[in-house]
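Okay, here's the structure, questions in a sec.
Missing here is one protein chain; the remaining ones are kept as they sit in the complex.
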């Protein structure tokens, strides 16, 4: 899995909802081998307010067409600028980076995604399907506008939905879904989303004695393990999310066995 | 002549030679009253390497169509980016700035332009024509690729050309043109181009006792007379090129009666 | 209604957004764009005892997210200011503050004394931080004893609010701030420009006639914010935050860090509408965050 720097060419920019765009790129040379959970560092079209690259999980890969997709949630200047690019635009990209999810030994498994957390899960879901693992999926969002690509997940199992305003699925946070009222019939939980959500999911998985892997975010400068800006405390000390993660087994994360913090995703300690 | 800030919309981007683009903009509201020699500060499409606005002389104005044109010579990042914009692009512009050329009492007059120095001269030529003044024009460049828009100048008088490599017109610098071998049959000389050229033209005009106005450049931050970054030494002390100029009568410029410096246009003292 | 008013060492400002010295002329230059009475205060261009021609050109170099200037306090001197500029300033309906510069303690005192006689000059900002002059300027602002001495000397002759503008080119901004407080300052402005340099690689020459110059713009914002934070925690004087403020969010950051008001400098060049946009952006922020009085944001950083 060696890293490449490619000038990816935008093939299609699909607006999935008011806040989400899917960008499908064609690579100029054969795509490097990518694992679900790995990410890429995209060089945003230049302009004020953006200096560093922006990390995005790999959302889908098609080796046949030599295309790779990213799911972009609009949060600030960089994502807004990326979401505005037109087909033909060239985006310099470093990828694949980090370590992805581990494949289960047997199914069924549960994916839990909040917001743009579904980005790596769609790629994972495709791999799990290819591997013959049944995969249910629980998606959460603030409103129905945050719930996208359900049809893609439905191909491989049941899709459960929660929204905070109740506009789609059950009303409430993902972790309040009725699924968690019963024993969890899964061999593995894979989750990606805001840190507070991940911590809550981790607690539920732990209680149910189901192994759990989460994909973390952090503020990144290099993406390749040299700047040491993106650390998370683990049982082996501070580790870089960009090289040791972004996917971590919750057993490795220090403090994740304590009550989930509801606060920010990036607590200032 | 009050200053306006307008979001000008590009109507046409005409490449005149490998180094020159003419940008024709439509203003969203009636164009302010502009004089030949005045300039505008254009906000270059954002990106690294460009922080401040860029000053450009007003090249042509059409009040009927409500369009204004600039002539852009490619020299660095900002001009390259401007030259790459497509019709419909919005460029925030502050204009008109500074003081323009004074109209002659009678003709004929001579315009001397080097490189992008023809930018304000074309506008001036149009005004002179409207005022009924015969206007000859001497254009200089490195090669024939620097000689543009001669047809426009020909509408109002003779056009003389020099190129350093002799590819068009007389070979040599503008100031070596045979025109200057005879007494100058003009009431006024208007010049714009590199400072070394302007100083040489000023010497020739002085020798011939013909009044002369030159349009100067300088490094500008504000364009409106507040930063005091753009000064030139005059008989009244340091004066801002952006408000007291860019057009100056050579009598007002300190040291311009001494032998022209061949050096840089922006000598470090 | 959002209450944008702030009080700063006795000055009542309609809003906390001032224009920085040397970047807004004497106010009227922006009159085609908006009413110069709009800013909370206007700090006019530096005035010295004698007229000064400033440095030779080139005086400006563009840098990444910033610029260097080497103006060198060009101005027509205090007497010209009193007779020609001051009458015009009186027409502007906001707080007018003079920026006082000098090369000796005596020359600072002379200008301050003459400024004190002008009713509509409501305060002075003592510029002991100009990096672009050989004598005085930054030299006063980079040593505690001289910063104290010039402040104390001006304090004796200047009864109205005395603001001192500090140089960031020091090891400890807090120590300088303490010295200036001891000298009797009523408020602090920080920061002035960072000393920098630009080279034209193609010509192999310095870009500026003076080789070095003062760095301003968004590039220096992190340094300015840090200094405002350090000083407001250590010294009991109100602080005016300056450095790279271009948007309302930047102004909010300085208020949260501890500044009572802010100044907008270089941003005026890039966007002549920066000041009105920042003022209206502050109102939006207050609505969004349910802040009734802007002064409630001051020092409101959550640690």
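Remarks
The letters A, B and C name the chains in turn, as written, and every chain counts its residues from 1.
Going forward, contacts are C-beta pairs under 8 Å (C-beta built on N, C-alpha and C of every residue); 3 or more make two chains touch, one makes a residue touch a chain.
Here the structure is a predicted model, which is why all the values come from computation and not from measurement.
Across C:42, C:96 or C:194, the residue that sits in touch with the chain not pictured is C:194. The hidden chain makes contact, of the residues A:72, A:94, A:110 or A:253, with A:94.
In the full complex, subunit C touches the hidden chain at residues 61, 63-66, 68, 142-143, 169-171, 194-199, 201, 203-206, 211-212, 215, 217-223, 225-226, 229, 244, 249, 252-253, 256-257, 285, 300-303. By the touch criterion stated above, the residues of subunit A touching the omitted chain are 2-5, 43, 48-53, 94, 218-233, 237-238, 264, 266, 268-269.
Note that in this section only the chains that are shown with their structure count from here on.
For the pair subunit A and subunit B, the distance between C-alpha centroids works out to 55 Å. Centre-to-centre separation between subunit B and subunit C, using Cα means, comes to 35 Å. Across the assembly, subunit A contributes 48 as residues in contact with two or more other chains.
In subunit C, the residues touching two or more other chains are 65.
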